[in-house]
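The complex is shown incomplete by one protein chain, all other protein chains being positioned as in the whole.
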Amino acid sequence: MTESLAITKFSDLANPARFLSLTGRIIPWLAGLTLCLFAIGLYLSFTTEGDYQQGDTVRIMYVHVPAAWLSMMCYTVMALSAIGTLVWRHPLADVSHKAAAPLGAAFTLIALATGSLWGKPMWGTWWVWDARLTSVFILFLMYLGLIALNRAMDDPSKAARVSAVFILVGFVNIPIIKFSVEWWNTLHQPASVVRLDGPTIDPEFLTPLLVMAVAFTLLFFTLHLMAMRNEIWRRRVGAQRRLAARMASREA
Amino acid sequence: MMALLLRDLKLSVRAGGGALIGVLFFMTVVAVIPFGVGPDLNLLSRIGPAIVWIGALLSALLGLDRLFQTEREDGSLDLILMQEHPLVLTVLVKCLAHWLANCLPLVIASPLLGLFMNMSEVAIGAVALTLLVGSPALTFIGAVGAAVAVALPRGGLLVSILVLPLAVPVLIFGVSASYAAVEDPAPFMPPFLILSAITLFFAVIGPLGAALALRNAGD
Amino acid sequence: MSHGFYIGLSYAVSALIVAVLIGWVWWDGKARQKELAELERAGVRRRSSAPAGEAQ
Partner (left out) sequence: MRLKAQGLAARRGEDLLFSNISFDLGAGDALVLTGRNGSGKSTLLRAVAGLLHLDAGRVTWSGSGEAGRPGEACHYLGHRNAMKAELTVAENLSFWKTFFRDSAGGAGASVAEAADMVGLGGIAHLPFGYLSAGQQRRMAFAKLLVAYRPIWILDEPTAALDIRAEQTFTDLIKRHLRSGGLLLAATHQPLGLDNAQELQMTGFSDLPESLL
């Protein structure tokens, strides 16, 4: 019973028109919730005590870590959507991973920028080719490559299938990249460079961090749904333009 | 002429345009260098200006072969050739549009890559400045190559092969000016002025050569 | 050590990127809806939504 209900729900969602009206109702609530969580999170992150070792810079963590977390979650969402595109040929899956790529790139950029701004007072330099930073940077390049790939092709469903393949190949590759970058790093790394690990996280930092992480995640989903709506509209515009061209021929 | 500039800019930012790809290529090429030479920050900061310049040179050449080829494929080139506007001016405007859409983003992105290369602030500024002054020369030289190769089916690689040797002087003076800004004994101005002179020189020679080649490529 | 500067800058950068992102998504949605409305006005209808529109 519940299973069949789930299936009908799922096929309801498959209809883009249904999806549009559903998300139209959800998005305002989601946006409001995101806003509230951000308000709480920001308040908490500026009122808690600083770390005795890293000073106030620990506050950068409250944006940096959630952004880094999202950069990976976004790729996972894209990989799942890519499976949806290739296996079930679901049109919403195409839309989903295309809409997620710019969001992923933006959150990865936030992670990189805040990481760099954290690194400057800690290490004395803007950038080190540390294994973790380097992997995030490679992820950023992959996002940009995907955006370029999507832009380069006219036919949206063909573009979706091709980029889905690329997303999955990239997804399989991520552990390999991570491993090889770490290996490369330990090969070269002089022992003196300060690692970011530091002491284990105090529960005092944990609360604002968690609130901010949830806020960022909700922000991602809000924007993702909005971007998916835009993408559906974009396709609709394309289809109607083709229709307009055909109709003009018939009338003339 | 303004119309041509606007149209070319519009084309390069519309879907399928190459403006994004050049910057992406630039970032990727520069980003893989440390994996080859190792993450030694001192070494990277020493070779940084050279690497950023080579990366910019390669990515500036990336989209150049399409400069006239797209126009030829859809027949626009014929109409452009027939007009009474001086062809040299038309080519100059097309080069300008290409530079604005493809090379200016490289100049803007170069400070970021300078940070990755652990370059000092002065070196970053010097590289961005020399790129700003030197990259138009690359576009102008490339325009000649693109015009020569316009009728060839696989002109893309050929343009790079033709143009790279001609771009050597730009690379020499661009990189040496960047280093001169950091290392004390060498003066910055002489190589920088020579670089500017090269750009101005090619701003004249490039469009002339390209226009001549386009006139003779008719079939 | 002006840690405050780096903290402020990193929050500002994040806020800027998020603002650009939201602005872009918002603007994109508005632009697409405007295009749809224009097509609607030009008399183009989706076949499923208004089959009568095609007969004219």
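By letter and in written order, the chains are A, B and C; residue numbering begins at 1 in each of them.
To be clear about the criterion, contacts are C-beta pairs under 8 Å (C-beta built on N, C-alpha and C of every residue); 3 or more make two chains touch, one makes a residue touch a chain.
Worth saying up front: this structure is predicted, and the values here are computed from it rather than measured.
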* **Of B:L43, B:L81, B:L100 or B:L200, the residue in touch with the unshown chain** => B:L81
* Structure fact -> Where A:R18, A:R89, A:K158 or A:R242 are the choices, the one touching the absent chain is A:R242
* List the residues of chain A that touch the chain left out of this view. => 154, 238, 241-242, 244-246, 248-249, 251-252
* Structure fact -> Had the left-out chain been drawn, it would touch chain B at residues 2-4, 6-7, 10-11, 14-17, 73-76, 78-85, 218-219
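Operating definition for what follows: only the chains that are shown with their structure count from here on.
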* Determine which two chains are connected by the greatest number of contacting C-beta pairs. => A-C
* Centre-to-centre distance between chain C and chain A (centres being mean Cα positions), rounded to whole Å -> 18
* Asked: What parts of chain A, by residue number, touch at least two of the other chains?
  -> none
* **Residues of chain B touching chain A in the complex** => 15-17, 20-21, 24, 27-28, 31, 34-35, 38-41, 44, 115-116, 118
* Asked: Of all residues in chain A, which touch chain C in the complex?
  -> 55-57, 59-60, 63-64, 67, 102-103, 106, 109-110, 113-114, 117-118, 120-121, 219, 223, 226-227, 229-230, 233-234, 236-237, 239-241, 243-244, 247
* **In the complex, chain C residues that touch chain A** => 1, 3-4, 6-7, 9-11, 13-14, 17-18, 20-22, 24-26, 28-29, 32-33, 35-36, 39, 42, 44, 46-47, 54
